[in-house]
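Every protein chain except one is present and positioned as in the full complex.
To keep things simple, chains are lettered A, B and C as they appear, and every chain counts its residues starting from 1.
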Amino acid sequence: MSAGGANRVKPMPNEAKAPARDAFRHFLPIATRWMDNDVYGHVNNVVYYAYFDTVINRYLIDEGGLDIAGGGTIGVCVESHCAYLRPVAFPDTIDAGLRVAHLGRSSVRYEIGIFGQGQAEPSAHGWFVHVFVDRLTRRPAPLPERIRAALERLTDTSP
Amino acid sequence: MSAGGANRVKPMPNEAKAPARDAFRHFLPIATRWMDNDVYGHVNNVVYYAYFDTVINRYLIDEGGLDIAGGGTIGVCVESHCAYLRPVAFPDTIDAGLRVAHLGRSSVRYEIGIFGQGQAEPSAHGWFVHVFVDRLTRRPAPLPERIRAALERLTDTSP
Amino acid sequence: MSAGGANRVKPMPNEAKAPARDAFRHFLPIATRWMDNDVYGHVNNVVYYAYFDTVINRYLIDEGGLDIAGGGTIGVCVESHCAYLRPVAFPDTIDAGLRVAHLGRSSVRYEIGIFGQGQAEPSAHGWFVHVFVDRLTRRPAPLPERIRAALERLTDTSP
Partner (left out) sequence: MSAGGANRVKPMPNEAKAPARDAFRHFLPIATRWMDNDVYGHVNNVVYYAYFDTVINRYLIDEGGLDIAGGGTIGVCVESHCAYLRPVAFPDTIDAGLRVAHLGRSSVRYEIGIFGQGQAEPSAHGWFVHVFVDRLTRRPAPLPERIRAALERLTDTSP
């Protein structure tokens, strides 16, 4: 499980402040599943990363035309992080918020917020770095144009 | 999937150097499962956190006497992080290395390395913060003595 | 993965005919997740059972008042089965259909159909038997009245 109703441990000095709902430009509702809960009665900490993967890849597919079955360029995760603030549990539906913090030539750093429905403050928030690579050689490749355009719409500074 | 065969993205300035196998004091072999692999053919980034959860809780149960079914004090995750360096895939068995980076009154910060068998350099490494709480009130509680003693044996400075 | 585009193996003599969408009285849309797909590019056979668990327990909670955290009577699975007819894949959303084939004193046999959206014929169909037990003794217990009433609404012979 994740943070439960526990008072939060003292924040790490380098920790990003938890972003509120209005900091995100894109949301995907995700229904929790029975198996998401663990022995302690709330969604297991691992499962939040499955929500991250899902909101990111859904966006890349729907808005950027990512072809996970046969496309020549794919995104692989090189780093991920999550801070857990308050628990969620099956049968809740959560809203996964997504924004882009940094967009490089072949990499992108996403920030994700997990919100209970109707809540302004996140239950958890984290980040995730994708490097885009050639499917066969697995060497870094420039972001495909359509994906770049889709991700630019999620950056903080886009109009 | 995780980092694939890709050249690693330029490290973040604040990133911890990847710890080698001899930096860890405890190991648990974990057999990968068919479902651990994703569409891109390697263990999915999410699954590494299931390995983290497993090596940590196995240690707490086996060495610290943690009672996940009925104990009065339980550990909840408040923060986790993973950096992915090279892929692993089913049917590999991996070694999960565990050490303790910080041991507080009611919290502990673990570091974990995921190693291919026979490999000195990790495939992935990360950290994970547990806050121990009262099972019912979910308020922070001191680490039970037997758990504290077990975790001290995994700190860097223990003899 | 499950049956893929493969021609179906010759049906077993005792196999139930695949039920069409109009055979079900209750549906839950379930969004697939990135991790649901396996190496072969479609939702893994295991994951269908997570859909079964989810449609069943959501119905028991929403309509029958099942309290998974503290209720005195809980449902445990004693048998499950699935036949896979055609594949589904992330990022599809599926509709999970649910009906009740048999309602006993302390047990219930559900039938589930997994449908692509807008499709009349199932991608997969299966069944699942719950025995209701006392949470503490784990001995069979009569179905709570509110749950029984909710399940009767899903039986074939209800008006």
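Annotations for the structure displayed:
In this text, a contact is a pair of C-beta atoms (placed from the backbone, for glycine too) under 8 Å apart; a residue touches a chain by one contact, two chains touch by 3 or more.
Computed from a predicted structure; not experimentally measured.
Contact with the omitted chain, checked across A:Ala18, A:Met35, A:Leu85 or A:Ala101, is made by A:Met35. Chain A meets the missing chain through residues 34-35, 37-39, 41, 44, 46-47.
Touch with the hidden chain on the side of chain C covers residues 1-9, 12, 14-15, 39-40, 44-47, 49-50, 53, 68-69, 74, 76-84, 104, 107, 129, 131, 133, 135, 137-140.
Although one chain is not shown, part of chain B still touches it, namely residues 29-31, 33-35, 37, 41, 50-51, 53-54, 57-58, 61-62, 68-69, 90-91.
Here is the rule we go by: only the chains that are shown with their structure count from here on.
Comparing chain C-alpha centroids with the centroid of the full set of protein C-alpha atoms picks out A as the closest. Annotation: the chain A:chain B pair of sequence copies touches via predominantly the same residues, more than half of the used numbers being shared. Here the CA centre of chain A is 29 Å from the CA centre of chain C. In whole angstrom, the spacing between the mean C-alpha positions of chain B and chain C is 34.
Rounded to whole angstrom units, the spacing between the C-alpha centres of chain A and chain B is 21. Residues of chain C in contact with two or more other chains: 34-35, 37, 41.
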